[in-house]
Every structure is written in C-alpha cells, then in structure tokens.
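First the structure, in the form of structure tokens, and then the observations on it.
Every protein chain except one is present and positioned as in the full complex.
Here the chain labels run A and B in written order, and each chain numbers its own residues starting at 1.
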Amino acid sequence: MSAVRSSAQARGRDGPLLAVQDLHTWFELRQWGFLRVGSVRAVDGVDFELARGEAVAFVGESGCGKSSLARTLLGLHKPTRGEVVFNGTRVADLRGKDMQWYRASVGYVQQDPYGALPPFMDVRRILSEPLIVHGISSRVERERRIRQVLDEVRLSPAETILDKFPHMLSGGQQQRVVIARALVLEPSMIIADEPVSMLDASVRVEILNLLRRIQTERELTLAFITHDLSTVRHFADRIFVMYAGRIVEQAPVDELLAHPQHPYTQSLLAAIADVDAANARQQREVPGGEPPSLLHPPPGCRFHPRCPHAIAGVCEVDDPPQFEPRRGHRSACWLHR
Amino acid sequence: MAQKTLLSVEGLELQYQTRRGVARAVDGVSFDILANEALVVLGESGCGKSSLAKALLRVLPRNVHRFSGKVMLGDTDIMALSEEAFRRDVQWTRIAMVMQAAMNALNPVVRVGEQVAEPLRVHMGWSRARAMERVARTFEQVGVSTDFLQRYPFELSGGMRQRVVLAMALVTEPELVILDEPTSALDVLTQAGIMNVLKRIKQEQGTSFMLITHDVATSSEIADRVALMYAGQVVEVADAQDFFHAPAHPYSQMLMASVPRLRQREEPAHIPGQPPDLIDLPSGCRFADRCPSRFGRCAEDPEPIRLARRHHVRCWLHAGRSGGGGA
Partner (left out) sequence: MRRWLEGLRELRQYPSAIGGMALIAFLIALSVYTVIAIPYNQALDLWRGGEEWRMHPINAGPVWADRLTGGNKPETVLVSSADADVREAGFEGGRQVRIPLAFNYDYGDFPSEINLFLKTEDTDREAFVRLSWQTPDGETIPLGGRRIAQEDRVSISQNRALEARLGVSPHIGLFADALDGDDPSPQAGRYQLMVDAILYGEEASLDADLAVYGRVHGIAGTDHQRRDIMVALLWGTPVALAFGLLAAVGTTVTTLVIAATGVWFGGLVDATIQRLTEVNIILPLLPILVMVGTLYSTSIWLMLGVVIALGIFSAGIKMYRAMLLPIRQAPYIEAARAYGASNSRIIMRYMIPRILPVLIPTFVTLIPTYVFLEASLAVLGLGDPILPTWGKVLNDAQVQSALYNGFYYWVVSPALLLMLTGLGFAMLGFALDRVFNPRLRTQ
C-alpha cells in the first residue's frame, strides 16, 4: 500500500480502474508570450476504459498523440476538456494528499532509460527519491523496499547495483532501474511509453517479458505505448490504434491483427513484414502523404486525405463515430456504416 | 548470377585510443560486396558496425590508434590512396554515405536543393545549372517533390529530410552507398516508404548498398546478404535466405529468435548476458560467455569457417563440417 493513505483510495473498487471520457489535451501556441495563435490538438477526443490487471497497447506513429495521452494520464498535462476517472475518482478534483496518492498509484516507465535516470544519483538514491517524496522517512524501511523491488526486476544481488551510477549500467539494467522506480511506490497501474525502443534487440524481449511478468504477478493495469506493432502481440491484451490525436480502432490483439478494420490500421500492418528474405524483392504498399498537422487537422475523418477507400462527400465532411463491425472490435470509419 | 565484385574488404582493423585503453572497434573484418548487391551489416549497439562504415569512408575521429587492412574498390586499392586522392576519386563519387541521424545534420540555413547539389559542384565541378537539373531528377527518384528544392530543412518533415539526405548520397550516382541506420528514428510508414525507394533505386540503377542496422526486420527489407557483427568481428556472413531462415552461428540463431513476429504465435526469446567490452576483450570466442552451445574449443579464437559458397561463420561448432579453415 502506498504511504499516503487517502479517502480517494477507498472508493470505486468495482468499476474500471481507469476511465477516460472525451479527453482533449491541446497545447496553446502563443506569440510574444500572450497572443493566442492556435492550438496543437495532441489528444483530441479520446474515450476508453481500462480494467484492473489488463495490459493494453496504444499504437501509433510519432505525433499521433500517444505520448501526450500518457502524460495527461500521469497528470503531467492538464486536460483541456474531458475527464480522467481513476478508481471512481475524477483526477482533476484531486488535491494535496489525494493527488499524491494518485501519483503513487500510477507508475511511469520512459523511453530513454539513460535520460530517465538522474546521472548524478546512484541507484539507491534514485529508488529512494519516490519513497522520500511520499514521506517514508525510515531509512531501514526504504532500504527494505528498494531491495525487494530490485529483486523483483531481477537486479540482484542488490549490493552489486545499489552504489552504481546510471552510466555504469548497461541499457537493459538501466531500464530495469527505471521499472523498479515505477514499482517502488506499489502502483496499481503502469504507463510505459516506448519502454524498449531505445534498447538493443536482444534486450528488448527481456524487458518486455519482465514487464509482462510483473504485470501478471502484481495484477497491474499496464498501458503500453509504442510505435512498433510487432512487439505488441505478446505483451498486450488489447490494442488501441491512434491517429492524429484520436483512437481510430480498438480490439483484442489477435482480433485486430487478424482482421484489421480501419484503413489506417490496414496500411500499418501492410508496411510491417515479418523477417523474410523475400521482403527485399517486394515494394510495400504505403499510403501517400504524411500525418496531418495537429494545428489544423483536416475536417471529417483525419485519415481521409491518405485513405485509399475515402468516400467522397462523407469522409471529408463528418467525423466518423466508433462503429462496431465485429464483436468487441471498434473502428472509427465510415466504411462500416 | 555471375556478378563482379565491387568492394572487397580483407582483415580490416580499426582501433581507438581511449583513456581506459585501446578499443578494438573493428577487429579483422573481411567481406565483399558484389555489383548491384545489398549487404546488411547487422549488429547490436557497440559491436563496431558504425566504425566499420567510418573506416571504409575514412571519416575517422582523431583518436585512431590503428587503422589497417586491405580494401579493394573494383581494381583500386583504396587503402593505398593518399587522403587527397581518396577524397577526390572515391568519397562521394564512388562511395557515398548517409550517416546516422544525418537528417538532423542538414545545414539549417541553406536550401535543401543547394545542399544536395554540393557534392556535384564541389567534388565533380559541375555548373550550378547542370547540378540543379540532376538534383531535381534525384529528388524525383527518392520521392520528394521538386517544389521542395527551394525549401529549408526545418520546413520538411523527418521523412522528407531523410529522403533529402538519401538524395545527397545518390546524386553523384556512386557505385556503392553506405547507409548507417537510415530509418531507425522514423515511423513505420515512413520507414517502409524509404525502403521502397532504396529497393527501386537498386533495381533501376544497379547501385550497391551497404546498410548498417540493429533492426533485423529492417534488414530483411533490402538484404541480399547479411553480415552479423559481434564485438568487432563479423561472426557470420551469409545470403539473406540462409541467414534469415537457417542461421549457423548460435548468436545469429538467438538473435533471430529474439525478433518479435507479428504474424506468428511463438514468443520471442531474449539473449541473456551482455556483449564484452571492446577495450577488454576475452580470449577465445567472444560470444562464448552467452552461448548455450559452448564447449572446450571455444577458448580458442575461432577462424571464419566456410560453410558454403559465400557463407562463413566464426564458430567451432561448424569446424570440420565442410573442410573448415580459410576465408
């Protein structure tokens, strides 16, 4: 249990752990510090629910808003509109101790393990920091928890690692320390933003397996943000595909990979081939153009300028709602109408 | 296919002097590239693959401790050329290179068209008009609209900038293009688009490529052959078909098993342990520590063993299978 006990903890044990409703995170662009010249709509109307103990993946290209979504969930950005409801409590209403409880409840694993660790602190200090911030003043207690969590991320014996500085560790070890830091406050949810994209291929699987094992053992909710569809299959239960600030398709992993519904998802899958010598002799089908500007997104469906199946008079006019073309499989595309 | 050999590298060594000692970044590397062939140099970070590229193009840092070996480009021994002659006759004109993260190294205050024209004008002494005409053609080949000639780098997206950098390497129509991690910072669709361009140019112009990457999936998009590097050495070099489907070295096998596959059920497996320090290399096989099949002989340094035509592996497990020994 977290060190900070609060009333918010008691509520809402039954519903989803995290519910996001109509979430918008816009960044205002200002000229000379005050003149508003527009907004970057990084997250632009996102709804979803995450159950306890579920592992989901948010997949999308850079600039699709997946990292902004992660930061909004972590409380690092204020939502422009909409709600994040955690454990039945609106995060926007949390103050003081309740907010600290929320921060302890959501762990954060970042992309660049070296950058994620302060270079001037040793591992003991790095892992002590969250505990100190959350009022655990007993050195003995901190040491106990640090050793426990190091053991959990398989960095043992702890003695060999505690006094090291980040630059003395390998990339994989660094990422384990980052994961240990996310776990040390005993969160109920972990948000991992591209946790392996900076690591070598041989280490990636190891880190992903570790995350998956901890997620199962601790019954954590894991939100796994990635641009790499091929790693998702084994490490998530559900996939959300994001494009230009919105979720365009969501489904269980196998369902989505087997029957992609949205034209964007289809083109993403077409661009990724499993390793094969024949790949070198094939041209991949790639939709033309580039993702739209989030400052001036196109009207209607945001994928319509690149979509091979765009329906004139429909797609560029109205926003597609979430259709459910197959059971448990939702896709925001007018083709399903 | 009886293609002629374009580049042949034998016993290339590159060592750096560091504070802690001598780092053997490239340690006795031999391979060759045929005309119109794409060789992928695959390896994890710190295995020496980028140093290999830098050694071939002689873009070396100041702390080089030792740089030796034999590199033949066609009939020219390019290691024997003076700096001056190398710069004049080889760099850009015969071998061009796209450096890692080169798209972020474009000059921000010069229009991209001018930057791409630079190798033509500086190395080949072309007139501006003639150079710009060629640049426009190259832009079309790499899929950049000629409207972008007059733009500045910051006005272009990452994918477009990478294509511009590619154009800069291709504009002199070199025989060999070396690409160091050309797509690693790019999105899936952009990446696929750029690989499409490379495939097309290889097919249409007969250019040879040497692509350096850590990503097995990317490597399969262009590779005719694959050279896998580990701790400064090439541990296996084989045709793509053999490498991807029947790798011989235990490291190659484990690496292939660690690649997550989108359309297959089996779970990827990781490689335990870490590569050795290039400054303090173990004696004997450098992979032995992590190798599940190591045995007594692994304490000796393995030589490249020939398994088939143009398929070599540095592993004692294959000694004696087809005569063994010799490169």
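By definition in this document, a contact is a pair of C-beta atoms (placed from the backbone, for glycine too) under 8 Å apart; a residue touches a chain by one contact, two chains touch by 3 or more.
Keep in mind that what you see is a predicted model, and the values were worked out from it rather than measured.
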Where the complex has a chain not shown, which of A:V20, A:C64, A:V91 or A:L117 is the residue touching it? A:L117
So which of A:R181, A:R233 or A:H262 would be touching the chain we can't see? A:R181
Residue of A:P130, A:G171, A:P260 or A:P320 touching the missing chain in the full complex: A:P130
Interface residues of chain A (partner: the chain not displayed): 33, 71, 74-76, 99-100, 103-104, 106, 108, 110-112, 115-120, 122, 129-130, 133-134, 163, 165, 178, 181, 185
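The criterion applied here is as follows: only the chains that are shown with their structure count from here on.
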Where on chain A does chain B make contact in their complex? 61-62, 170-172, 200-206, 209, 227-231, 233-234, 257, 267-269, 271-277, 279-284, 286-287, 290
Which residues of chain B touch chain A in their complex? 38, 44-45, 157-160, 187-193, 195-196, 199-200, 214-217, 219-224, 239-241, 243-245, 254-256, 258-264, 267-272, 274
